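Removed: one protein chain of the complex. Kept in place: all other protein chains.
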Amino acid sequence: MTLDWSIVPASAGALAHGALITIALTVLTMAVAVPCGIVVALLRESRFKPIAFLATCFVELFRNLPIILVVYWAFYVMPVVLDLSFSPFVTGLVALCLNNTAYNSETFRSGIRSIRKGQTEAALAMGMSEGQAFRKIVLPQAWRRVLPVLATTWVTLFKDTSLVSVIAVGDLAHTAMQIRSQSFRVIEMLTAMAAIYWLLGYPQAKLADWIHKKFGVTE
Amino acid sequence: MTIATAPQTAATVLQYRDVQKLYGDFVALQGVSMEVKKQQVVCLIGPSGSGKSTLLRCTNALETIDGGEILFDGVRLPKDRTAIRKVRQRMGMVFQNFELFPHKTAIENVIMGPSTVLGLSDEASRDRAEALLKKVGLADKAKNYPANLSGGQQQRVAIARALAMEPEVMLFDEPTSALDPETIGEVLNVMKALADDGMTMIVVTHEMTFARRVADHVVVFERGEIIEQGPPKQIFEAPTTARTRDFLGHLGWDG
Partner (left out) sequence: MDFNFGPVIESWRFLADGVRITVLLSLSVAACSLTFGTLVALARRYGPKWLQAILIFYIDSMRAIPVLVVLVWFYFAFPIATGINLPPFLSALVALSFNLTAYVAEIVRAGMESVRPGQVRAGLALGMSTPQIVRKIVLPQAFVRMMPALGNVLTLTVKDTAIAAVIAVPELMRRADAIAGQTYTPVEVFSTVMLLYFCIIFPITRGVDIVYKRISFLGRS
C-alpha cells in the first residue's frame, strides 16, 4: 500500500469550497432556526389549544427522526407536495432548519420554564405588565440557560451538515467523497476530510465548553 | 462503677499531640492537644469555622495532618492506604448531612459496611443490621429508601450504619444541625443511650444541653485552637477564659 498525499493539496481549492458550503449551511440554519425556534416555543405556550397542539406535534416529530431521513424526505417529498423544485442546497437547508427549529424550540421552552414563577410574580407585584416582566425579568435569566445549550446545538449542527451530502449538496463531505471516488486515493481523501472537520470543529467544541463554563448555571 | 468515674481510670483511646493542619496558607488547626479515654464522651464546641470538623476528619485520616501526631490506641495514624482503611474500620463516623446512600434501603445502608468491608456473610450482616435498626428504633423502616425517611430517621440509620462496623470510637460531626427541631430529640436520645452503653464518642455539637448532660469532657475551639477544656460543669458554669464566656453568651447560654 503506497500513500500519495499530493492529492490533498491538489484538491485544496475544491475542499475549501466544500468547507465554505458546510460553514454557510451551519450559519444559515442557525440564523433561521433560532427565531423560528422562539416562535414555535411561544406557539406551544399559546392559549389557543389547536395551535399549541400543532406546534407540539411539529417539535415531537422532528426531534424524534433521524436527520438523514428528513434530508431524503425533503429531497423527494417536498417538491411533490409543494409542486416546486429546489436546488439541493436549499433542500438540505430546509431539512436542517426543520430539525434545528424543533430542537431550539425545546431549548427556549425549558429555558423559560426554568425561571421560577415567583420571579414573574415578584415583577408583577412591582407593577410591571406581563410583557415587561417577561422581557426584563424572565428573558435575561433564561438567556443564561439557553446560550450554553445553543452552543452545543451549534456544534452538533456543524457536524450534521455533513448529512446533506447524500443529496449531492457540494459540502465538505460530498466534495471529499467525490474526489475519493474519482482519484481512488481513499485513505488520503477520507483522512483529509476527517482532519479538516476536526480543524474546524475542534475550536467550536472548545468554544462551546467555554460558554458552558462562563454562562452555565449549575443547580 | 458509675459512668462518671469510669473515664478517669480507663485507657486512652485517642491522643492528640500538638496537631497542626494547614489548607495552603490557612491554619485550620494549631497546637491541638487533647485526650479521649475509653468510654468517655468528649464534646467539641466552638464557633463556625473554628476547626471542629477538620479535627474529626483528621482523626479518621480523611485528611492528613501537617504537624504533631494523633495516636489511636497508642499507635500513630498510619500513612499507607490499607493501614488507614483498617483504622477507619475501627472508627464510626456520622455526618451532618447523614450521607446515607440514596440507592440503598435503610437496611442495605447498614449492611454495606459489614458485607463489603468486613466480608461478613449476607446472613450475618443482615442479622447485625436488623438488631441495630431495632436499637435505634427503626426496625419497621428497614425497607424504606432514605428519600422516604425523615431527617431524624435518616440520621438514626446513619448511626446504625456506623455501629455496624462495631467501632471502638464514634465520631459525630454536628449530627443534629440539619434536622428539624422536632426530630433532634430522637437522635440525641439514641446518642445518649450509646453513651450510657459505654461507647467512646467524640461529638461536635451546638446542642449545649446535650454537651452539658452527656459529656465527660468539653473542648472549646476557636480559630483552630483549643481555648479551654475541662469537665462540662467547669466550662458551662465557671469558664476561665473570656472568649469561652463570649462564645456561650452568643448562644444565649446563661448557665
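We call the chains A and B, going by the order they appear; numbering starts again at 1 in every chain.
In this section, a residue touches a chain if its C-beta (ideal position, glycine included) is under 8 Å from a C-beta of that chain, and two chains touch if they have at least 3 such contacts.
Everything numeric in this text was worked out from a predicted model, so none of it was measured.
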Exercise for the section: For the chain that's been dropped from view, list the shown partners it touches. Expected result: A, B
Fill in the blank from the handout: The listed residue (B:G113, B:G152, B:P175 or B:P239) that touches the chain absent from the view is B:G113
Handout entry: Hidden partner chain, touching residue among A:H17, A:R113 or A:K159
Key = A:K159
Fill in the blank from the handout: Sole touch to the unshown chain from A:A19, A:V32 or A:I67: residue A:I67
Completion exercise
Where chain A meets the chain that is not shown, the residues are 1, 60-61, 63-69, 72-73, 76-77, 80-81, 155, 159-163, 165-166, 173, 177, 180, 186-187, 190-191, 193-194, 197-198, 200-202, 204-206
Completion exercise
Hidden partner sits against chain B at residues 57, 60, 62, 81, 85-86, 88-89, 91-93, 95, 97, 99-103, 112-113, 116-117, 145-147, 161-162, 165
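As a convention for this text, only the chains that are shown with their structure count from here on.
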Fill in the blank from the handout: When centres are defined as mean Cα positions, the distance from chain A to chain B in whole Å is 55
